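Here is the structure we will look at, set down as structure tokens.
Every protein chain except one is present and positioned as in the full complex.
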């Protein structure tokens, strides 16, 4: 979209005594920046990286405070070359995927129960609000007692983290659905389940997306703890091990991997949002 | 509100051939349960507690799997009597309060920057999405290097956890504000800051509340890790130490304290919501 | 190498000098140096200030030493190896030798395992990078097994206890006071101890920057002297020490007394001599072979022997509370 | 303004348009085309609805017979929408007794389309079976929205949204049709089309219709009865016993209009009156 002619000059109006001062409505097309979106979005992280490198090479950031990106890259390359990182990622990915599935199901189900019925809320919500604060770490021994030291406690820990996050946001989403739409749905003869499917869930979707966004991160975080339990592979294990063995460079590599995972998760959720929330004409910043 | 007369019987209508089948609209007053709200909300946690006690006393839950509520209560009483728990709580409360303040400020500020301007989003959002996945635990060594072993790294860790949570929900909240209202605000001549204050922030408030709810929990969670760094007081320290020395009863007492804190946080946020979101007539379950 | 400062270090604590303005940042673990020093009355009339920092275990303490947040702190025999392996800025300045009877490989009550060789194919819980980790490797080697011949379950002590007490693992390589705890409470049985397998040493590790500071180095010397005297006190008053320790950590008194008699009370301050360095080098090489340390390195580079003066050799036998107590 | 609205809408002979407030058993109305002329479609007795202690509806009585087209007028804020919500079964915080048919359809004052469903899905929402998109398309075509059937609701203009909402109510084929100012945002021509559509459905199904409107002419053109609500009750109940098709030029029409405007408090002295 281009402008056929430039916005007219106000001075065209001869200066008379009582003339209203007019302002032009400037077409957005003339103001638009032509940097593609993905490039602009990568600018932030790249800037951070550049800053890091500059600070490192100028010696402001000493290597024992934070190694330079170059050093980290070398350490990372090594970890990839000797297969540690790829195999760790693979193992962790499986755990995270399973944990996500269970967590998402449980979180959404609980949120539905307490979001949709007063009784459910009274019974479930208070309990969940109470339990979600409990730190995972303290639960690990209990999980081992209940679920052993195989994959079960690891996946349970991940699911737990995911479920609480999702619960909270989906629940808030459900409670934020416009009552007018619920009424409309009821009056259209929707059954209880129809109401849930066609009105409540879509209405709670934006909230669920936020929950999902954090859930993805939480899943990877929970991994660090779950892979303290009898693991000998996985990114969390690599990181825990690096801590025990003072391998700061490996820790930073792991952190970078995590950051990368965070970006990936963000892209996944953004794509989902673009697909699922296209009906939503909301504020997008200026 | 009581019904002046019972809902009429349909059979009053004489049965003619072509009569429409009518249904009465039953007044809500006649269906209302008369159990007060707070009682119904405590039902869930109380039920859990009862179940725990029953399982313990019937021996299904062996003491070395999970001590009975009675045992825990005794251990708790002891910890309170010798001043450990109260002083730990006091120290932790201060840390959490400080961390919350910084975290809330930082999270909201970042969310505003990236929620309100496209440029801000491009620069900030991608970086935050990237960094928020990074596990705290991995950051502890770096924090020690950067901030020493005093209060600074502890509060920084808490702030970090809080800030990311709040960021995500406030950002989503801002992006969920109805564009129509933004337009209305603009057309009313609100300045950019007026728009933020009167339209964007109130519109993002429900999201912020969800964020705050989780932030409160996160603050206490982060405490467990932050009090691994050179602490000899605080609830996180008590728990870590109990873990080191196998004091399962103390661990469970700590978990119970955490659960209690979760409930308190929930009450705080609920009260805030009642005050700040009273304008919102939304779905409240049936 | 030693310096002139080392001369006064072994002297008594009443040296005046400029120590009044010195603050020694000491890293500690719960029920550790501060507790024992206080119990032994060694924190009275200290000519410098001591600022205590508490850590949950050795590795974070060494992280703090490396970050120069802490001047000196006591840890076990493996954390210095890993810290050195990662080229952290840490220097070993003192050592003590204790009985290795507390470092055991235990099996749950009713287990039919009788020797280390029986562990082949069985699962063993062990905290990664701990002294027990090395002990496991060494014990297995002594029985002609490799680490890969057993199923290693890496678990932190608290988690391992849960797994061990429920029979989720067949055995557990662990140290005191955990050993005393499980032996007393769960009826576990000892398969083998660390005697003759591990060196039984623990170390005082300082920051090189603190050592370079004349006053601080002097204070460190004085501090090491106090620790040595406190250890002597603990050996002479095991019950009293156990009482203080149990109160501080929340361990049951009986368990604490067991642990004091089995290991912690048996410590005797020794020199960081070549024998000590060699035994640590062996640990370093073992872990390097397991690729838990990226490269082979020389442990001696991370040792400062200036405070060795007047201390017995590192292979001085640990004290015992046997018949000849006192 | 409204012209030959009833071009094709001819009520069957025998249709009673006079008010029958007595008990349904004593009703004398003969059946309409679909044979539901007897009995009652809506019965409201002593209905009270209060907001924060202020009774918006205050012991209101109302009977609507099957097949009766009732218009409801009243000052803004007098409680019309509140009454409709009660009849739709959406507001149960009431006292008094209310009987309504099971099959009800509502077109709300604001369109209330689900923003996450394209227009055609909004129209089909809640219909039993799995009706084809064609069903929706046809309904939308009738309100002149065929070309927007795939659009997201938030991209509709005010009048388009209102028509979509109307289409959604009309495809439901109810026994009681509740319309809350369904033509308020429509231009003259579109309004006539929409009015005719409602009239056709009403004639075909013989359903009871309760139409809230502010347009007196509209009420008189369409309804059998024009109610005026005031102070929480039905203050005036005007039978509209005019033959169909109706002509706004008819002196009886003008007289009724004058009466209604009077009841609504409009000072309509003859000079300013358009007839």
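Just so it is clear, A, B, C and D label the chains in written order, and each chain counts residues from 1 on its own.
We take it that a residue touches a chain if its C-beta (ideal position, glycine included) is under 8 Å from a C-beta of that chain, and two chains touch if they have at least 3 such contacts.
Everything numeric in this text was worked out from a predicted model, so none of it was measured.
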Here the chain that is not shown touches A, B, D
Answer key for D:59, D:103 or D:214 versus the chain not shown reads D:214
Touching the hidden chain, out of D:104, D:168, D:191 or D:225, is D:191
Had the left-out chain been drawn, it would touch chain B at residues 180-181, 183-190, 194, 198-199, 202-203, 205, 277-281
The missing chain sits against chain D at residues 1-4, 51, 73-77, 80-82, 109-110, 144, 148, 155-160, 163, 180-181, 184-192, 214, 216-217, 247-249, 261, 264-269, 271-275
Had the left-out chain been drawn, it would touch chain A at residues 1-5, 7-8, 10, 13-14, 16-29, 31
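In the analysis below, only the chains that are shown with their structure count from here on.
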Distance between the CA centroids of chain A and chain C (whole Å) is 43
Expressed in whole Å, how far the mean CA point of chain B lies from that of chain D is 47
Going by residue number, chain A touches two or more other chains at 64, 141-142, 145, 243, 248, 280-281
Chain C residues touching 2+ other chains are 63, 66, 156, 158, 161, 166
So the complete set of touching chain pairs is A-B, A-C, A-D, B-C, B-D
